[in-house]
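As you look at this complex, bear in mind that one protein chain is not there, while each of the others sits in place.
Each chain gets a letter, A, B and C, in the order it is written, and its residues are counted from 1.
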């Protein structure tokens, strides 16, 4: 029997299993191999909330979704083509995402009585046995048993053997998509370099899965996703938090500053701390503080000392930092505050993504306390955007908020990385013991035409000065209760933020015409879904364009003009119309919302439908 | 020589002196007497930032402004008629407020070399000696010396005698304005009941001042401000923070709840704590916590236990409470958060007033965390408004933010107080061990048509339940990661707030036509100044109206309609256009701002001018 | 049907929620002992409240069939203070982790202790942040390699016993997840103590810090590394082979072949100086001559409770001024008529 090979433009696979089943690793390895193969890829892991929720339950399901394609793609995909279900709960939790006619690869031993009960299927009614899966193509494999058989001579215990079953699945999928095992073999060899038995067993299981596809008579079709025509160059795969961490190190070096990172662990921001802590040989100082307030304060202290102070958290922790951020705004020192947003309010949905801290970023402080707010739109974009954020913070002597989110933070994509030389230097505006001196002594709050004050740090002779959170006299920085001075300073702090718009790029139309019926305006992690939806619709001849805001405060100077060129503006957000409110307030525009508040990314399909609906209405 | 008596409609006096000079007391006593006399009054104290800044300096000046009138008034007045200057610094600090042709009462011994130097007047150039005060009427009295002479036989030491000089001034002003001394004598007798010598000395000084006016040949004119035609009834004088405290006690009793007040001291909110702590016989529990976070958390804990949990602070402290307020929003328990706003950002201007925490109140939390926000507009209005806030919080099971400010908090006015019976009962929606039980057990998040859940508290049998900050399953309240449930719950929490609009009064036009050219829309403490300005202009035939928002979130249901009936909307605020932003966002209205950010109230004159300018433009 | 507290079994303390800790987690054992203890305490489930912060340990209230608050990170102690102040009649338990109570929540803990609210604090010390997947905590030993400290942590750890003694705690005890019987005794004693009880439980995080307390819990080493305190009894351990004696101001490890029990330090949990010294038994057990780690009630003192003093003031105010009358309050001292 010959096996046919069918060409596909893009495929979405969702690996789902119990948290102990190793689905995250399986997914990453498949991604890496596909990337290497020249596909464009995009991934999205979806962890359970508990460290290890009870085995076999829906709450314990861990998923890793990836899309790989022969064209460039921007998301991990909406509907799933292949759903790997290591147990019944994994199927139950994810079936709704599967495309009609999609493929289910079911590990039959994960559908035994116990597992069915844990997954809360009706009394012993297995979805594999009734006809509830009629619409799909179901491939049943007793993966556990096959793995056990393959490894019977491995010398490993039952538990260790069981742990290799993810490699069996992976091998099988490599077969299905016509992929080589090499890349993964190398990985396994490195990872288990010191544990020969385990190394051998994993490779054996991987191959067993591949050969199973190759030899087994049931499986007649293989698929092929050709390499995408990505721009030429050298690529690596990168996750958002990782890109953020690397960008921080690069920015600090480019500014000639020591990086000081004060943080308190919180999901989904902690990985930035973990990543940075691994790079001490770059002079990075990471400080796990006793809480978020201490973290931001330590970073402000470090900035006062002449380091580049950075702090990160997620919503609840950012709330705690608000008072100190206000102080930094008064200090007019560099400070970068990273918020990797998650589902809120309160503790909310810690392992889910959301964009609901935009208002908090812009307005969430007492008094008139404006700050620059900037958001990356994809995992690799975190790198460029965080460097931009650092540049603004350091060169303008202002605190900057960087609004990432769980989707970007944990997602990954291929990245045509730059060389370090391509990144422009960042230039702190240092004070100088001699040049900065005036007839009236040293004036720490004297400003240049950008309204930027100089950065005088301890150790600089003659420039001793004292700063605080009380209102300051213009120029001298001394405490001042003078009414007019207060108004002046409030306005200066606002203008300092506004002026940043003169130093950042104007907003551009990503796709579509420069004017017309409908502009889809996004920010942050909705980028990929909007790109995909709008690209499709433009191809279908619809009058729709896409623009994406990176600079949320201040807005790009031409934003008002751009908005005016469209009849309607649609703003998809993973929150309850936060950007809509701001746009409407500033431009009196009546922008239309597309809100989804489910702790999940908006899909391109949802955007597509909303666009069509909006176009039809007009 | 006969003394003439001139009638005046209203008079503004500013008592200014060193912080040690007792100006606050002097001002309050004058106010009380005037109130008793039937005048309408309004007062505004202005403290120095330091506890006791260096004597004689401008930073050390303490002022107490009061307006009293034979008509009803709403502010402590813009321009000052009489400026009492106990020393040179007091004159320097306040001269700009004095009306052209106004009167200065100068204590000459406060203008000696030392005092002039401390006030930073040019070398020995006394404003009393040069012609810089030409435009004013200057009454020079060596108050210190006169007091000393009057009390030479008092048996008191020099320091104690010096402390009586404020009574001399007060006596003199009573003479000027034709007032009786009685009221103040009673006060002095009570206050110093146990210190006969001091009591006698103060009364003597008071009388000496009065007689000085009566006998001294220089002073030929006296003034009279007749009693205002205030509605009939019994009055008392009340300060904003005091009214807030009393309202809290009344609201708790009206709800049948114990009042638990958790707070951490901060200017200008602390006086609420002080006032409440004096009323333990009303069952009030005050808890001075270790910080603001503990304060709000303790209050939430108390509410969980079935008490009425209240917490208060000012901007920086409210920032610290943000995370916990988010939790209370998830809990859906009663919680009242009082923000007595002060100058910001950061530590800002702690002793000055500002309205700059509106955005923080509405948006300053992570995630979608809507809460009810409500603002009083005058000292006595704090009483009614805090009871309203309590009612909403308790009957709707939602946290409510009460936005007072330093101006209201420390200002005072006559108050035609209600009788306790006139205040409606507040009805908590208690759960019941039997009635609340369902087939599915107890459902703590089951709601009625107002979306309000029941309040089940420890001690109620069978209703044990657990609540937390993680997203909750609708009805059961169990932790839920279900995407659609999350969206549902986010929307329910928003609707719960929105629905409050159905239970509060619609907004009414305070003065002027119901539609027309210009609506002046205010909130909070700008009320008095707007009332005054608009009243004058209406009298002059100008097409202007005034409406004042008490319910800032949700807005009154008819607000959009009201706005639509005017060509233009002008919003005066002591901040940088915060309400303007919200109005523009919700109603796409293009409201015009009148911002003053000087740590001072906006004056009616400033509002008047802006109104005229706006009318002229159209 | 409401059951009589006297008739409770452990089951009556359990909820229908799935328990979601990792298999092998020490939290299970603490939960079981708590349910057992409360089943015997004679307090109605509706009069009991569990308050926690955030962390694996802080999931605890969901599994107790009492009233419960799963609050925010570090603030359980603050929340419990308000609850107890409002409701003296309730039995209030705080469940917290080493990060929750000693890192972000350190301040509220020490203030709760000095105020001596009558609540019971059970600190699940696993020397790691479990819920956020393995960063070091304020109790992690210096040099611990964790996700956030790949080259080893740099912080000198807290000695929780010493810290809470310094903060004015009136009940200080230590137990471990692997000794259910002991844990039950301690939970019982804590519940009986009037004032804040502080119980540190050594709890194994199976996933991120497995075996952190192995030397104290493993059969092989336990005898040599632990000493179980009993009031009035001498400090003996190692199967009665070793003991501690006081040599002037210094504790000394001695062999019972050289000294008799009478020569030894007799435990007296009411002796503050001795308790301070006992909390200093905090040696790394790999050290030669390490003093064993004490378990049991280290210190106990009777001191006024905040909530009682608060109620006393109210009662006194009523006594002196009379029950508050709203109209009098609203009128204030001085009025006039128009």
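For the reader, a short list of remarks on this structure follows.
Basically, a contact is a pair of C-beta atoms (placed from the backbone, for glycine too) under 8 Å apart; a residue touches a chain by one contact, two chains touch by 3 or more.
Since we're looking at a predicted model, the values are computed, not measured.
Considering the whole complex, the residue from C:33, C:52, C:91 or C:116 that touches the absent chain is C:116. In the complete complex, the residue from A:290, A:332, A:395 or A:413 that touches the missing chain is A:290.
Residue A:307 is the one among A:188, A:307 or A:549 that touches the chain missing from this view.
From the options B:21, B:78, B:258 or B:291, the residue with contact to the chain not on display is B:291. For the chain missing from the display, the contacting residue among B:274, B:427 or B:565 is B:274, taking the whole complex into account. Mapped onto chain C, the interface with the missing chain covers residues 103-107, 110-111, 114-116, 138, 151-152, 154-159, 162-168, 246, 248-250, 271-274, 276-277, 279-280, 303-304, 306, 309-310, 313, 316-317. Panel shows chain A; residues 32, 35-36, 38, 227, 230-238, 246, 249-250, 253, 258, 260, 262, 279-285, 287, 289-291, 293-294, 297-302, 304-307, 309, 323-324, 327, 416-420, 457-470, 478-479 of it touch the chain omitted from the view. Even with one chain removed from view, chain B keeps its contact list with that chain: residues 50-55, 57, 59, 264-267, 270, 273-274, 277-278, 280, 286, 288, 290-292, 316, 346-347.
By definition in this document, only the chains that are shown with their structure count from here on.
Across the assembly, chain B contributes 323, 327, 468-470, 479 as residues in contact with two or more other chains. Across the assembly, chain C contributes 54, 72 as residues in contact with two or more other chains.
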